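Next up is a structure, given as structure tokens.
We show some of the complex, not the whole, and keep each chain where it was.
Each chain carries a letter (A, B and C) given by its place in the written order, and its residues are counted from 1.
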């Protein structure tokens, strides 16, 4: 087939990656290319869209999901190469507010989140479908505050949009990944959710079953290597190992 | 006070058309070869085309006077204009076309809808739309619309073109009756010398 | 057939779209009329502004709406102080987003119809005693009916399908701003959500098919009187 990976224009493997990994993977790709390899072609979109592209037979080589559910789905369908799945990075969940505020609020059991909203809404990624939102719901439930805020949510399309709502003052507080909060100067971290309050936030990586690109597997291995992990850590992602211990 | 006191110059691409008309007769015919500017002059009197200069007064009422800055809007002039191209409203029925101007009647009521439809032989067409009419039917409805509007004066641009002799005679009689009973001022464009002789007290050639 | 939650989504979508299109129609007509009939400096700029929501990715439009109509935006603050109107996270915000996205389509359709009108008919109405406004109401407006009808269909369809600007500006709040596309999107994010996606998508299609049927019926009723008996 005449897909992008084998028309010679793009030497490198085609990597479908969760949008929230953009900066980290771009830097990793640069590093990799700097070592004399063909630069991987990175396509960022929502995990659901990319999983469907793989199911439809699109000529991708590698998939980095923000969501284990989609990776499970692909694995069950036989769309990913046996044994190639691994956790590439982890993340933490934080409560954010505008950077000009001074509120600190420790997300511990029963903390008074509803009150801190002062009648405003809590920006989150959509809590049924978007991974960041599902983690937020899990954490808030576990801490016993879900019922007090579940009608006071501003569910956004994805975690970046939730970030934007807080940055623009449309919502006084929000729940995002630590990596997102670190990247936006107009917000500050008000508090970090304890790791035990939500399922581990893992970014699984895997090779697409039909991948034929020469160095695809090598790039995956690079990402999991110390050098690759160092790049990811530079962008605030937690190490792959941590997840493995869960 | 003359019925018509008109002295205007109208601009058309590449030419100017001048009309100077002082008349005490209530019906004045305007003649002249095709393309000379008859329709343009009527448009100017109706307020659809602004003259370069001059003055228009009909029955003592000043409609336009460049010098004193008077320029009545078309709807204020109270004319009943039978356009050369009829201009029936395609979205309205014949009846709705006929009664379009009723609510703005300015002069005396010249006729009623029933009488007018009868005189013009269009009573059977009232529910139709203009697109499904013959050429002569269209013409007759255009005449009816102008009469029913209760005008202060009439502008008739070849009203009887494309009508057969019997119809033509019937409508000529209607116009004569209006002329005699209401002394309504009329400007009548026609190429038919007999019509002109019969109707008009005066004829100006452009 | 549909679950209560799904019915809620459908009802909300209808409310949002109907309100959006009803409110934006007069504005669309006014813009179309000005663009069709007037020549003025800045006309191109106005034209471009109207097209903006078409050109920009919907998310950017939503973002711009947030900047201007959000609680901290200049217009948003004004409207809130003056009329107590709040848009963000409110169904009115979804309606505003739908209206803004539908506007360019509606303006174009109406403008095309207005440009096709023979202005000599308006002159005829004026000689019959109708002032500019009456001539507009009795001649221009009915003659522009095909464009208005097309605008309603296009606008309604577009607003039933509007996603990006709505979710960015008004968020995805169940019962408040979760319209059909947002419901569909939510379902699309989860593996196995396809059956719900299909169900909601079919409802969307049914809604705008309904609008189509009504519009074609109205169009035919309007044209019926003008039918010609000709072969050609």
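A few notes on this one:
One rule holds in what follows: contacts are C-beta pairs under 8 Å (C-beta built on N, C-alpha and C of every residue); 3 or more make two chains touch, one makes a residue touch a chain.
The model shown is predicted, which means the values in this text are computed figures rather than measured ones.
Beyond the single copies displayed, the complex in its entirety has a chain composition of A x1, B x2, C x2.
The rule we apply is simple: only the chains that are shown with their structure count from here on.
Averaging Cα coordinates per chain and for the whole protein, the chain whose average falls nearest the overall one is C. Among the other chains, B has the CA centre that is most remote from the centre of chain A. Chain centres here are Cα means. That of chain B falls 44 Å from that of chain C. Between the CA-based centres of chain A and chain C the separation comes to 36 Å, rounded to the whole angstrom. With centres taken as mean Cα positions, chain B sits 79 Å from chain A.
Annotation for chain C: no residues touch 2 or more other chains. Listed for chain B are no residues, as none touches two or more other chains.
Those residues of chain C whose C-beta lies close enough to touch chain B in the complex are 120-121, 123-131, 135, 138-139, 142-143, 145, 222, 225-229. Partner chain C is touched in their complex by these residues of chain A: 46-48, 51, 69-70, 72-73, 121, 123, 126, 128-130, 153-157, 161, 164-165, 168-170. On the side of chain B, the complex with chain C involves touching residues 46-48, 73-75, 77-81, 83, 85, 87, 89-91, 93, 100-101, 103-106, 128-129, 131-132, 145, 149.
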